[in-house]
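Everything below concerns the one structure shown next.
What you see is the complex with one protein chain gone and the rest in place.
For clarity, chains are labelled A, B and C in written order, and residue numbers in each chain start from 1.
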Amino acid sequence: MKIDSTASGVYSIAPTPFLEDGAIDWTSVDRMTDFYFEAGCNGFTILGVLGEAPKLDAEEALALAARVIKRANGKPIIVGVSAPGFAAMRSLSRKVMDTGAAGVMIAPGGGLKTDDTIAAYFRNAVEAVGSDIPWVLQDYPHSTGVTMSNNLVRRVVIENPSLVILKHEDWPGLDKITTLRGWEKDGSMRKISILIGNNGLFFDFELDRGVDGANTGYAFPDMLVEAFKLSKEGKRDAAHDLFDAHLPLLRYDHQPGVGLAVRKYVLKRRGILSTAAMRKPAPAFTPETRAEVDYLLGRLAKHDPRAKV
Amino acid sequence: MKIDSTASGVYSIAPTPFLEDGAIDWTSVDRMTDFYFEAGCNGFTILGVLGEAPKLDAEEALALAARVIKRANGKPIIVGVSAPGFAAMRSLSRKVMDTGAAGVMIAPGGGLKTDDTIAAYFRNAVEAVGSDIPWVLQDYPHSTGVTMSNNLVRRVVIENPSLVILKHEDWPGLDKITTLRGWEKDGSMRKISILIGNNGLFFDFELDRGVDGANTGYAFPDMLVEAFKLSKEGKRDAAHDLFDAHLPLLRYDHQPGVGLAVRKYVLKRRGILSTAAMRKPAPAFTPETRAEVDYLLGRLAKHDPRAKV
Amino acid sequence: MKIDSTASGVYSIAPTPFLEDGAIDWTSVDRMTDFYFEAGCNGFTILGVLGEAPKLDAEEALALAARVIKRANGKPIIVGVSAPGFAAMRSLSRKVMDTGAAGVMIAPGGGLKTDDTIAAYFRNAVEAVGSDIPWVLQDYPHSTGVTMSNNLVRRVVIENPSLVILKHEDWPGLDKITTLRGWEKDGSMRKISILIGNNGLFFDFELDRGVDGANTGYAFPDMLVEAFKLSKEGKRDAAHDLFDAHLPLLRYDHQPGVGLAVRKYVLKRRGILSTAAMRKPAPAFTPETRAEVDYLLGRLAKHDPRAKV
Partner (left out) sequence: MKIDSTASGVYSIAPTPFLEDGAIDWTSVDRMTDFYFEAGCNGFTILGVLGEAPKLDAEEALALAARVIKRANGKPIIVGVSAPGFAAMRSLSRKVMDTGAAGVMIAPGGGLKTDDTIAAYFRNAVEAVGSDIPWVLQDYPHSTGVTMSNNLVRRVVIENPSLVILKHEDWPGLDKITTLRGWEKDGSMRKISILIGNNGLFFDFELDRGVDGANTGYAFPDMLVEAFKLSKEGKRDAAHDLFDAHLPLLRYDHQPGVGLAVRKYVLKRRGILSTAAMRKPAPAFTPETRAEVDYLLGRLAKHDPRAKV
């Protein structure tokens, strides 16, 4: 089952579980896969930033994809294939699609400048991986250094029919959503799925602005699922109440680098991962940080029993 | 009264009030000055990013500084003097200090690379403005594009005795605070004042890590003052409770560009500014944004009566 | 006399002459002004990068402009007005135009991203300085960090009728010239003047591609004038022969930072400037560098008697 432009709900971003010695922790890989679906996610993405993809070699990346896809048993798994060259991007894309992936995620290459150059990059990427593969455009300027205007996003959507999901993580980004949704309504851009990222820091209002869901790795995807449902049911205040209870932790988690360590630690405390280990080079996870996360979980548990871990 | 390394508490960052036609709104300038001190601030900073400094010409900048300094009546006013050249930086610094400013704030110039180049920049800046002027080092990589390691901050502190305050707004930045405070304790760096910025997004834990206060422009400086006091009194949970109540709005406000418009709008709703006008070119402040800020204020008012506006 | 889109020939970029103590060297200012016109230049630009503009305060900048404009006695002087804010840009522009400047030069502000943002910047700049002031667009990505595609240059030309000259210093840039000249011919862009910069490193082939002249600060503007004439007369080989004789020095001069020191030193050796002094902070001008420039001048003198200095 491939992703398409009707995707909605929560698609988590998954970490890659490791044992303390740096080997892939296959037991946790399976448990994590089950967890995301039990939490109500409609699918998830592997080999993104959170997945420590650059620390896996080509064989490991393929093995991880194969394991997860098999365990997902037909539910959609998206694979991050961003790479410095189109040869590696093509190679990984074709292989994971053959293994049963639902689509791939592509971010613009570092250092791209001018609208024309960025648009050409995506045309070339699609030519490289093949126009038959549905893909997610990752619009994340903070990480990639590439900023795309509203007009440029529309242009890339128009030029590439196989683009089906926008992973929207521009910042500020609320008005961008409103503009894109307006263009869909007036017919100047075809309808795509807009799933938000940027760690979900504005998910509450992004829901109000009409996004189709989330594609981010906060360690309580079940909260994201519930907030999404509340919003769809028109229970705006309840959705904000739930989100606000999580905001102190979610905001803490929203720190480049150390945020990955925090997420793995929370997933370990929730019993999903056996260890919080990251492969080297890893950001420092100091005793102060650990104590602060414990404190945040304790405070969150007063509002949300899922945090009693 | 000049700033020194014992500065503590809250020093707000002030906007520049404008009338709808773009002229400086002197009535609001006075009211705003009074407000910050009534809110419990120990001083505030003008002509920073929030102050729309690049939209004022040299005469206006000096007139604003003179008006605020006079109104502050001896309480410390810090003036942002970052400029592309040392001649303009020197000129503005000498003039505002002659007018009674308490010190100046300097950010590293754009495009600086390598520790040696950045350190040289600050030595040259101090030589330009004069080593008799106490100054605030603004460490804000997201805005300046210049990243300073812990070691480099220490080096700049050591090389420049007139540096008395670090406006800490690196991100992630919690462990940086712990490292710098450790160096002060073990004697490898002299004691300075560390005031936090980055819109206060981590002020709760930054207090836990031992900072001396805040130097940021959130439109409820009275909340920052109260949280600071609670923290100093050892009431950690109460400080977090207060902060968490404000976090949804504070987080919303933490958007580059539009965040300035939001802050001015909230200050207008609080009765401090007569208008929320920004000088051109200004970010869009859409009806959707306005409605969201109103919604946030309504929700906040349930926890904090100061938001009933 | 104002600049317009028929500008052709050589417009030098002028340094700001200083005495050893850092004061402006007014005698050299006059001599330099005379020199450029005696060398065959049709005008020149002050307060550009080569002019150490950020090291002059506002009063000095105006005084320099007034002195040069008066001495030029009606011949066109262009003034660099790039600034971090539109208020300073407007202020300087209006004042120098009142003093008799022929036009201003504007580079895009640092950090601009996306075509739409860059185009908006120039519209705002024109609104700030006034649409009655003819201006030079400085397209110099290496210095500004802002890259403009061919399409974006055309868009800015179309949106701003007061833009009359493109200072073309993109790199690589030869095909950009051909594309823009083609658009002028097919009517999809109005005719402007294209003068080249980037230290003239490709002036030989840029002439072949059809540019209107040069707007750069090589210390032998008389060579640029002669090469331009040879090219216009159809003497392609002779133009290249002359250019190639200068290329070793011109290439040496094409070093960021130290290149300014080299140019001032050559102008001193040519008897134009009394000193080669730069204001602090200045790049190092080591004995090795000085000896290498002397060596280059000696070698050049075998081909061009102007280098016998």
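Some points to look at:
Here is the rule we go by: contacts are C-beta pairs under 8 Å (C-beta built on N, C-alpha and C of every residue); 3 or more make two chains touch, one makes a residue touch a chain.
Here the structure is a predicted model, which is why all the values come from computation and not from measurement.
The chain that is not displayed touches the following shown chains in the complete assembly: A, B, C. The missing chain, though absent from the display, is touched by one residue of B:83, B:148, B:174 or B:261; that residue is B:148.
Of the listed positions C:5, C:99, C:117 or C:178, the one in contact with the omitted chain in the full complex is C:178. Those residues of subunit A that touch the chain absent from the view are 53-58, 60, 83-88, 90-91, 110-111, 120, 124, 127, 145, 280-281. The chain not shown here touches subunit B at positions 113-117, 141, 147-152. Mapped onto subunit C, the interface with the missing chain covers residues 171-172, 174-175, 178, 201-202, 204-205, 208-209, 240, 244, 247-248, 251-252, 255-259, 284, 286, 288-289, 292, 299.
The criterion applied here is as follows: only the chains that are shown with their structure count from here on.
With centres computed from CA atoms alone, B is the chain lying nearest the middle of all the protein shown. Between the Cα centres of subunit B and subunit C there is a gap of 39 Å. Averaging Cα coordinates per chain places subunit A and subunit B 33 Å apart.
Note: centroid distance subunit A to subunit C, computed from Cα atoms, is 48 Å. Touching two or more other chains at once is no residue of subunit A.
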